[in-house]
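Down below is the structure, laid out as structure tokens.
A protein chain is absent from this complex, but the other protein chains hold their places.
The letters A and B name the chains in turn, as written, and every chain counts its residues from 1.
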Amino acid sequence: MITFTDVSKRYPDGTVAVDSLNLEIPEGSLTVFVGPSGCGKTTSMRMINRMVAPTTGVVTLAGQDVSTVDPVTLRLGIGYVIQSGGLMPHQRVIDNVACVPVLKGQSRRAARRAAYDVLARVGLDPKLGERYPGQLSGGQQQRVGVARALAADPPILLMDEPFSAVDPVVRDELQAEMLRLQGELRKTIVFVTHDIDEAIKLGDAVAVFSSGGSLQQYDAPARLLSNPANDFVSGFIGADRGYRALQFSSASGLVLQHIATLNSDEIDSADLMPGEWRLVVREDGSPFGWIDAGGVDRHRAGSEIYDSVTAGGSLFHPADGTLRSALDAALSSPSGVGVAVDEFGAVAGGVLADDVISALAAQRQAPPPTTD
Amino acid sequence: MNYLLSHLDTAWALTLIHLRLSLIPVILGLLIAVPLGALVWRHRALRRLSTFTASLVFTIPSLALFVALPLIIPTRILDEANVIVALTLYTTALLVRAVPEALDAVPGSVRDAARAVGYTRVGQLLKVELPLSIPVLVAGLRVVAVTNISMVAVGSVIGIGGLGTWFTEGYQADKSDQIVAGIMVIFVLAILIDLIIVLAGRLLTPWARRVPAT
Partner (left out) sequence: MNFLQQALQYIFSAENWAGPAGLGARILEHLQYTVVAVAVSALIAIPIGLIIGHTGRGALLVVTGVNALRALPTLGILLLGVLLWGLGLLPPTVALTLLGVPPLLAGTYAGIANVDPNVVDAARSMGMTEARVLTRVEIPTAMPLILGGLRTATLQIVATATVAAYASLGGLGRYLIDGIKVRQFHIALVGALLVTALALLLDAVLAAAVWVSMPGSGRLRRRIPQPLVDDEMRLEIGPPRRTPDYSGRDPAPPGGGASPTVEGW
């Protein structure tokens, strides 16, 4: 458990980076510090491993004041990942990962062997271990950074905007990996980001800071969205709060409608009224697209199937889906009916926006079971 | 060219003297300046002091130093020891400024990560900062080595040995081919030393050689 008690950081020129921070971070949770630049989120995190010393106040780790522990020993027991990776460019990837175990006294050979396992765990090909960091892509470097932090199996991880410097597709992958890893390892993680959506996606708890270093709200993401403490927090969260909060509501009770489907060879014989849509499916049952009366006519006249069919919207997975993905499936569909698919990708039914709203109302009546 | 070919053995002997006089100071200078430079690197006041002192030493013209040094140390002007001490002073003065500069060139994020990961102060210096400062240091070292070779040649005007004697002798005897031979040998020597330093630098920095794969 990590605690901040009345912690402040003031610089000689008068800037206040952190202002009277009081915070308790439970063990095994992923806490996200989020806020605009200059809000002290990184400074606060760096007080945990004594990279920054507080001007006033006490930071404790497992009950002990961190300023009383030898800094090197402290840091060897805390994993640290930074935005640009911070890999040692002059050492091979495998040696970067094995760095902390070796510093702690393990033999280089044993540490290297163990490091290969860690590389695999973060989703990297062990062969990359022989390369130098400069030869890896940005996303790969970030994974190595995480591997290095995990190698000595520290109970605590500090991560400072680790995914900000990679492109959005890679970022999504890394975030998913992070959730998966945390599910397995259950470490105490403090994660700093300026991206509120990343905070909501990853955090068990989110601490919102404002410029000048003061904590505005510290809550579970769902509560942050539904009950922002003040204007700053709601402004920082941004628009579509209500819509985004839906991602925390399970869609398990949602009733699926029946969808009329067509195989590709049945298109020409279909008889549609104007405004009617049919879902075209492939042989394995997976959805191909929606077709309306005009599309059928075009197809009969000889158009290719791709030109006759309109692409469908996002897909809804009832097994683990949230009300948000259900609603989005319905809204993004050209026919107004969202397509639900089972675990094999085959069409399982349809979702109507009205049904989602009804399910939401029903949940409001009774305390809703939330997904996290 | 003919002069060189007909005097190969003297050329060799003179080259050895010349190399001794110019390269021993480089090695000694490195041995002194690297620890010293690393020491003053993070202390602002000490660094300023060492930079200032080094600049003073470096501003003294080499010939003047050769002449003045025997006043302070028990050597005579033409003693090899005198030349070596003088040039070592120079080399150290140059490198003691170059070492902190080279260390400064190590990216701040790498230094930060090293400290956060749990390196001790000394461990970080030896295993992270110094290795990463090598490329920049090599650039400075090349200049120092070649300049030393040149300074030894210049020393022949007051009687210091080495390949520079071909210049003074050639001048006195009005033999321009001897001078040309001297120029050629020194030129080749300097280029060779430069190359060796570059290669040594490359050997020590395998990470800089690899082209990004992906």
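Worth a mention:
Quick note on the criterion: a residue touches a chain if its C-beta (ideal position, glycine included) is under 8 Å from a C-beta of that chain, and two chains touch if they have at least 3 such contacts.
None of these values were measured; they are calculated from a predicted model.
Only one of the listed residues, B:I84, B:A98 or B:L130, touches the absent chain: B:A98.
Although one chain is not drawn, the whole complex shows that of B:L4, B:I17, B:L39 or B:I183 it is B:I183 that touches it.
Only one residue in the set A:L23, A:L61 or A:I82 touches the chain that does not appear here, and it is A:I82.
Which of A:T43, A:Q91 or A:T188 touches the hidden chain is settled by the complete complex: it is A:T43. On the side of chain B, touch with the chain left out of the figure occurs at residues 42-44, 51, 54-56, 58-65, 67-68, 71, 77, 94-95, 97-98, 101-102, 105, 107-109, 111-112, 115, 121, 135-136, 138-140, 142-144, 146-147, 149-150, 153-154, 156-159, 163-164, 166-168, 170-171, 174, 176, 179-180, 182-183, 186-187, 189-191, 194.
As a working rule, only the chains that are shown with their structure count from here on.
Contact residues of chain B toward chain A in the complex are 109-110, 112-120, 123, 128, 131-132, 205-208, 210-214. Listed in rising order, the residues of chain A touching chain B in the complex are 49, 51, 72-73, 75-78, 80, 82-91, 99-100, 103-104, 131-137, 148, 158.
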